[in-house]
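All protein chains but one are shown at their positions in the complex.
Let's look at chain A:
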Amino acid sequence: MIKPQHIAGQALAYTAFAVMIAYFASSPAYHHHSPDNALVRLSLTHAGQRLGDCKERSPEELAALPPNMRSKQSCGRERNSVTLEMDIDGVTVFSQTAKPAGLSGDGRSRFYDSREVPAGRHLIRARMRDGNNPAVFDYDELIEVELAPRQVFVVDFDEENKKLSFE
């Protein structure tokens, strides 16, 4: 049973408790991205080309294999590392080489980056190397875009059409 002298104290204590819970449940406000800026997000997973060429198996080699494993070509599993670079308005803002995932190095290379840019017109260029020639970028795309405030602009790789994509 609550003693009369404690009623006011309890009302005060519960009010303070409620105010504390309610306040920090939504305050103070937090500014994540500036509402005047856009966001360029680069999110890409891509498997590099295989390191070695595939070899045709001879009939003898095929015969030595179990029936369910008799594929005509023998290909190494390991893949190239993938290099990805991105320029915004002529300035390289992202450059990274990612190893293929997996213990055998046969998985996809993964890239992720997001950065704020002022809203407005921008020239965005992305280039990617997944082959064996270190002097050549196998994919290279350039786009001029008008970015709206708070717009998220995504740079990805379109595996179906085999090209870097912007959306």
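Definition applied: contacts are C-beta pairs under 8 Å (C-beta built on N, C-alpha and C of every residue); 3 or more make two chains touch, one makes a residue touch a chain; residues count from 1.
Assume contacts and distances are computed from a predicted model.
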Chain not displayed: protein name in its UniProt record ("Branched-chain amino acid transport system ATP-binding protein", "YCII-related domain-containing protein", "ABC transporter permease" or "Cytochrome b subunit of the bc complex"): "Cytochrome b subunit of the bc complex"
Chain A, residues in touch with the chain not shown (by the definition above): 2-3, 6, 9-10, 12-14, 17-18, 20-22, 24-27, 29-35, 37-39, 41, 43, 45, 101, 107, 110, 112, 114, 116, 150-152, 154, 156, 167
